[in-house]
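To start, I am sharing the structure in question, which I have written as structure tokens.
As you look at this complex, bear in mind that one protein chain is not there, while each of the others sits in place.
Think of it as A and B in the order they're written, each chain with its own count starting at 1.
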Amino acid sequence: MSARPAARATARPRPGRLSPPALVGGLLLALVVLASLFAPLLVSSDPVKPSFSRRLAPPWGLGGSVAHPVGTDNLGRDILARMLHGGRISLALAAISVVIAGAVGIVVGLVAGSGGERVDAFFMRLADVQLALPVIMLAIAIVAVVGTSPAALVGVLALSGWVLYARTVRANVLTIRRLEYVEAAYTLGASDLRIIVRHILPNTLAPILVIGSSQFATMVLLESGLSFLGMGIQAPRPSWGLMLAEGRDYLSNAWWLATAPGIMISLVVLGANLLGDGLRDLLDPGLG
Amino acid sequence: MREKIRASRSFGRRRFITLGASGLAALSLPRAVRAQAARSGELVAGLSERMLTLDPANHYSISATSVHRHVFDPLVDVTNDSKFVPALAESWRAVNNLTWRFNLRRNVSFHDGTPFNADSAVFTIRRVRDNTKLIKSFVYQDIESVEKDGDYAVVVTSKRPFGSLPAHLSMLGMLPASAGRNEDAFFQKPVGTGPFRFTSWTHGDNIVLAANPSYWKPGIPKVEKVTFRFVPELSTRAAALRAGEIHVIDRVTPDLVETLKGSRGVKVFDVPAVEAQRWIFQLAKEPVKDQRLRQAISLAIDRNVIIKDLLLGYGRPVDSPVPPGLVGHTTLPLKPYDPEKARQILKQAGYANVTLDFVLMKDLYPKQLEITQAVAAMLGEVGIKVNIKNLEIATAREMRSAGTYDMFFSGWAHMPHDPDWYFGQWFTRAGSEKLTRYNNPRVEQLIAEGRVPDPKVRQAKYEELERILWDEEPEIWPYYSVAIYGVSDRLRNFEPRGDYYVLLSDVGIA
Partner (left out) sequence: MRAYVLRRLAQSALTLLGVSLLVFVVLRVLPGDPAKMLLPDGAPQSAVDELNRQLGLHEPLPVQYAIFIRSVVRGDFGQSFQYRAPALRVVTERIAATAELALAALVLTVAVGVSLGILAAVRRGTRYDYASTVLAVLGQSLPNFWLGIMLILLFGVALRWLPTSGFEGWRHVVLPAVTLAAFPTALVARLTRSSMLEILGRDFVRTGRAKGLAERAVVLRHALRNAAVPVLTVLGLQIGTLLGGAVITESVFAWPGMGKLVVDAIYFRDFPVVQTVLIFSATVFVVINLLVDLLYTVIDPRIRYS
């Protein structure tokens, strides 16, 4: 590695290893995922059954009891239990949607970026047309066809997510194609596929990972928005989105209803982002 | 003493509330003069529902009715206890079962100076009947003729008895006959006889009204300017009230009451609403077609817990499908809570594993989802599984027409204050064909017989038909609603209404 000015104050992670923040992020994510997975073992309260006498109890430490550490909701259900059980649903939906959106988006982006102008134009205009429709309209239309179900929710989420991947990958591809060593590879007779795999894909990985981790958060929040519309997860099953929706009218007097799922989402986003950045550092060819 | 109204157009800039110097000066004047001169200040109301039109004949919305009442006067007004009192009609009577006669008030003018008389009433009523594009039109299709009898009397005849006509007319603001020349232009700057004049309207955002200094009722209005803002988000509405930006808000939920009461400068009013909550059954569909299952469901629901714990006491037990105050209200034995009996009935009738779809129209009623989940839990206790479907309104209504639901969260706010429309829509064969598919010839006959003008006859017919409904249980009436309002303590003379109308013409501000 070349010499650096001595005044440099920033630290660089060593190549080949995940930085401490990324490890923290990964740990955080793992914690949330595991807690959600093992929810029935961790909390004994029923997340679905109402208890009218215990409505809107504040969290422990703010006047509540330790039996309900995060308080109870508008039907007296334990919020911690709902947070963990709801996590299973929200995380699973978000993960599946991100994967599908990412797969579709990356493929489209690669094809559009390396396939010549006609192909590029077709896909980009297709994206424009789809993006012109608000997510809500898409959601209503899909539910009308498929009915309210998690599948419909995933479909809507994936549809709303692929374009960001596609556009970013495409822009990256356009840039990289012009680089000298790539053009050199073309003249040497390398096939398109080989170019894509060896040169283009690794270079697009970094922004993809960053976007992927952002998208995860977007998906969870989008699920919340769609819950406002009554799509997918129906009450009384908990999901973070539904909890947010139910807590919306109580922000003035029982703010913990909406804040608890909000914090869970923040933790997941923080973890995903830190991990995503760490992975990017790990795979960044610029450091090699 | 008349004050000149500044011809000021609002540019959307809210002027802050100021104590009118005229108000202070007026206190020293003789009383009669003082009443007219004591107009000062501005009111801002925050409504939850958007107003969509300025045409009184073209909507069935509570917020539009509230706003329009300030610009237009109807022939008949309705008080907070559902009694009909004179407005632009000084008196009215049923000449016979098919004919109503209205005697009109004299010396009333529209905001543009033209006089109000029988021509205006005839035009307004004929217009709503003949223009089938208008939303209120279908209600007036029974009207055969509308004729004036001199300049201050109108005679309306109908094909069938139309006992609820005065009630419907309480929601129909009178328009000048000249409006017919160019309706589009008219409704850009509408003119009525009401206590306020139209100033400006931004679609879906706010409407600004200015006092009418020559209103026919003395001492009214009490303020110079009224602005209605449409603020759909409950928390924002409440915040604006607490911050002093809005003086009255509607549709406050029970949970917010304590917070508002604890806020400086804010008071909370509540009043029994003219509304019975309703959960309808799809009567043509198995298994709720079976009256025994419906009875079991009714027994399994603890209405008192809903009123006490979920509505925090802001609800009242139902003793008849028609709320108190309206013709036809009666007292029937309260529906009991008896889950044990429910289980027995289910067992006897052979309903072991029932699953029902309970459909809601999203965001129609506050706390509806909460209450439905509670009901689902209660029904689960007796072995009935409930799938909740909280759908956007248009899709839900499609399901209702198609009949692909078992239970449906419907509600009915009696607008106008008369049960004839409710019965005619939901309990006649023709009316409920695309709804609940209810069919009982005896009930249908009673409804027809209850359409006559004589209130004593109507009361008798409705009581009999309600006893039948009470036994059949085609619907569940879990509670009567309570209307809660948040009000600035600077307001004087605000009357919280059970019909959800927000009326400010005789409200003053300190």
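Keep this in mind: a contact is a pair of C-beta atoms (placed from the backbone, for glycine too) under 8 Å apart; a residue touches a chain by one contact, two chains touch by 3 or more.
The structure displayed is predicted, hence computed values, not measured ones.
When the missing chain is restored to the complex, the residue among B:Trp216, B:Tyr422, B:Tyr462 or B:Tyr479 that touches it is B:Tyr422. Across A:Val146, A:Ala171 or A:Leu201, the single residue that touches the chain missing here is A:Ala171.
In the complete complex, the residue from B:Ser40, B:Thr253, B:Thr395 or B:Ser505 that touches the missing chain is B:Thr395.
Interface residues of chain A with the unshown chain, by the touch rule above, are 2, 5, 9-13, 21, 117, 121, 124-125, 128-129, 131-137, 140-141, 144, 163-164, 167-168, 171-172, 174-175, 178-179, 206-207, 210-211, 214, 217-218, 220-221, 224-225, 244, 248, 251-252, 255, 258-259, 262, 265-266, 268-270, 273-274, 277, 280-281, 284, 286-287.
Annotation for chain B: contacts to the undisplayed chain at residues 12-14, 50, 52-53, 55, 58, 60, 132-133, 135, 137-138, 202-206, 229-233, 235-236, 239-240, 242-245, 392-395, 397-398, 401, 410, 412, 415, 421-422, 425-426, 430-431, 433-434.
Operating definition for what follows: only the chains that are shown with their structure count from here on.
Against chain A, in their complex, chain B makes its touches with residues 234-235, 238-239, 253, 255-256, 258-259, 305, 309-310, 362, 366-367, 369-370, 372-374, 376-377, 387-392, 395. Those residues of chain A that touch chain B in the complex are listed here as 49-50, 52-53, 55-56, 74-75, 140, 143-144, 148, 229-230, 234-236, 246, 248-254.
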